[in-house]
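With one protein chain withheld, the remaining protein chains of the complex are depicted in position.
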Amino acid sequence: MLEAKPTTAGLEARERTKEQAGQGAPVASPDGRAAPRRGRGEAWRHRLFLFALLGPTVAVVLAVVAYPFVYNVVLSLSNMNLYHIRDWELIGFAQYAAVFQEPAFWAVFLKTLIWTLVNVVFHVGIGVFLAVLLNEKFVRGKPAWRVLLILPWALPQYITALTWRGMFNFEYGAVNLFLTKFLHAGPVAWLTSPTEAFIAAILTNVWLGFPFMMVVALGGLQSIPQELYEAADVDGAGAWRKFRTITVPLLRPVMIPAITLGVVWTFNNINVVWLVSNGGEPNDQTHILVSYVYEAAFQMYRFGWAAALSMVIFGVLFIFTQVLLKKTNATEAAY
Amino acid sequence: MRRLLLGLACAILASLVTGCGAEDDRVHLTIWHQKTGAERVFFDEVIARYNAQREDVVVEPLYRETEELRNLFVIAAVGGQGPDLIFGPADNVGVLALTETLMPLDEVLGDEALAQFSDDGIVRWSEAAGAEGPPWLVADQVGNHLVYVYNRELLPEPPETTDALVDALQRLTVDTNGDGRADQYGLTWNYREPFFFIPFLTGFGGWVMDDEGNPTLDTEATVEAIRFVLDLRDRYGVIPAESDYDVAETLFKEGRAASIINGPWAWSGYGDSGIDYAIAPLPVVTETGLPAAPMVAPKGYSVNVNVDEEKLPYVRDLLLYLTGPEVQREMAETLKTIPTIPSVREAVAASGDPVLEASIEALEAGRMMPVEPQLRQIWDGTRGPYQLVMNGAVTPEEGAALMQAEVEKRIADTFLESEGDAGRSFLVAGLLLVAALSFWFGLRPLWRRRQHRALQPA
Partner (left out) sequence: MAQQPVTAKRLMAMAGTYAVLALFAFIAVYPITQIVTISLRPGDQLLSTSLALIPEGATLDNFRELFTETAFLRWLFNSVVVSLVVTATGVALASTAGYALSRFPFRGRGAMLSGLLVTQMFPATMLLLPLYVVLIALELLNSYLGIIVIYTATALPFCVWQMKGYYDTIPVALEEAARIDGCSPWQAFTKVVFPLAAPALVITALFSFMTAWNEYVVANVVLQDTAMFTLPLGLKMFQGSMTTQWGLYAAGALVVSVPVILLFLLLSRYLISGLTLGAVKG
């Protein structure tokens, strides 16, 4: 890429400055704190500078998100469906009531929680595990390993999800062929029984998601001073103890934001569930909330209901992240 | 470096905005269609020919998957946009008529032009008048019907009854390498999709809905039909343990299944794969004496309600060309479709083409697809229970009851008014308010404190 040269230089420079400066202090401000003491012109110029930096981003994000969001809030209070696609009107909170009265809602909600939890746990677990292995000094050919392990992230999701669906086929799928030929186990009806189909979707998504966490963890590991491990070696600490006492606490501040994002993305990841289970098969048993939204809106034209459901999803995630971020800061303050 | 990048970006952006709208005073007509494979190749040729004929018109076809086509069309047409014409199966018509996204064809073509098509070539519907409603779709083919396709190298004569079918299939299912798994199956088809279940249902005397559009799935016929399909797999072992559309196609094309149940869209593909195939109507069910009748439906064109006066004559001309005798005859020859203009259909029937003759025979045994929009819910609602039955998770009786219940629920969800129930509304609003308040006073201070702390220099 065009940036290649300055980048290398920048990287080295950064390493140097970090050594010189010691602990880099995030979010301290030469300008902001000093601003009130300067003249009014200076303050205005500062404000203008800030505006120039932030304005375009705020404008673009608001343009794409804000109006649709408000529109959606209105829809969720309306009766828009197949019969009222043109002449819909506001009917209050009936759609929200209908969402909570939907018999399948709580089951799907539970499935979504399982889906999110299992996925994120495995993403982070496998990701950190591989990162720790890759960070071992003796491992040769690190760049090659790294690229191989990153591949699932690089491929478009809609392609890999369909490929995995093929691999879960009962008779021709690679998964069953492996099971029967090498493990001498019986074939599993992956896509036709509810539990197995859900597991198949989870397996696919675990495969798709661990590279991201691995990369984040690798970045975090590089900033852990090697001397800490060497000191632990001198104390005769085993690998597990070093992992628990050095790696985990120092990796946590890097992983928490990634995990927060991971949860939000996984919760709302419709592609994998939809494509692997072919739209919820069997018998709509492999839905998570977002695929339920999609089905309601685009197969049954229940736009009002779907909008209300998506507001519920939004609410759940909003509260979750607020709590998680609050917790994170609490932990950060602990050391 | 950055300036360079930005410059580049601006240049590209500028070219995007200006470059695409080349000078062009021809009339642009767009058609969304869902034709695939050989159908699409043929369609593209026909369009190319039309474009070459007409200097003042450009027709732009765009392929979309059936479901996507309908969804995007509804959204676009409600927004006052969308393609001028769409091509699809008749079961789209109910939804499109309800959403008022189509123009009645008597306004586009006039009654005289409509009269040249056979009755099964025009789809009429309205909520009030049912099949007596205004015409919405004009078909270039009728059919879409499932038939029995067999590999003549393995099976010289098609069975005429289900008893004969079972005998033949048992003979044709062989395990050549003795690993306990069949290496050649007697029959295969997409038995995960309810559309492919219909012939069995009708063969045992059932149907999907009554005249008012109420589902009629929890019947003895459904149970018997399910049991028959299950027997083919579990008792006689003559169909694969799991088979969706792709598996079925692969097995038949590789010669590892002696026969397949599939529709006109797929037949020519078998010839291309080197299979010596022939088609026949599905067998008569021995127990009932009824033919296993497939669902028959026209496929054709509808006009967007947003087409304006100026464009209308062009749309009319294109529509008459696409559904005209010349194109229909050619289509019958290449794609083995059944024409909707009586004179053309007669000529084709007398042409001596064995595939077409068998297809017309199967068509006559078939049953017309209902146009009611509830059909959509019937497909979506039966699919799940049907798959559960096939997986052995529920009995055929439970399966039939589940189908009925699921379809009824979906119909209620989709079509019934969601009235604002004031009392419940207030309750929910109250709960939400409480949640919001507790959030504001409970969590926000914490959040603020965090913000405050984050701003402190470390």
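A few remarks follow.
Each chain carries a letter (A and B) given by its place in the written order, and its residues are counted from 1.
Keep in mind that, in the parts below, a contact is a pair of C-beta atoms (placed from the backbone, for glycine too) under 8 Å apart; a residue touches a chain by one contact, two chains touch by 3 or more.
Keep in mind the model is a prediction, meaning the values are calculated, not measured.
Touched by the hidden chain within the whole complex are the displayed chains A, B.
Interface note for the absent chain: among A:L90, A:L117 or A:L133, the touching residue is A:L133.
Only one residue from B:A266, B:A293, B:L322 or B:L356 touches the chain missing from this view: B:A266. When the omitted chain is restored, the residue from A:A63, A:A107 or A:V323 that touches it is A:A63.
Across B:V142, B:A168, B:L187 or B:V247, the single residue that touches the chain missing here is B:V247. On the side of chain A, touch with the chain left out of the figure occurs at residues 1, 3, 6-11, 13-14, 17-18, 21, 23-33, 46, 49-50, 52-54, 56-58, 60-61, 63-65, 67-69, 71-72, 75, 126, 129-130, 133-134, 136-139, 143, 145-160, 163-164, 166-167, 169, 171-172, 174, 177-178, 181, 207, 211, 215-216, 218-220, 222-225, 230, 233, 239, 250, 253-258, 260-261, 264-265, 268, 270, 289-290, 293-294, 297-298, 303, 306-307, 310, 313-314, 317-318, 321-322, 325. Residue positions on chain B in contact with the hidden chain: 2, 5-6, 8-9, 12-13, 16-17, 20, 30, 34, 36-37, 40, 60, 62-63, 65-68, 72, 75-76, 79-81, 83, 245-247, 249-250, 253-254, 265-266, 269, 273, 447, 450-451, 454-455, in rising order.
Everything below uses one rule, namely that only the chains that are shown with their structure count from here on.
The distance from the centre of chain A to the centre of chain B, each centre being the mean of the chain's C-alpha atoms, comes to 35 Å.
Those residues of chain A lying in contact with chain B across their complex are 2-3, 6, 23, 25-29, 79, 81-83, 85-86, 91-98, 100, 169-172, 189, 191-194, 280-285, 298-302, 304-305, 315, 319, 322-323, 325-326, 329, 333.
Residues 1, 4-5, 67, 71, 74, 78, 95, 98-100, 192, 240-242, 247, 250, 373, 376-377, 380, 383-385, 387-388, 390-391, 393, 410, 413-415, 417-422, 424-429, 432, 435, 439, 443, 446-447, 450, 453-455, 457-458 of chain B touch chain A in their complex.
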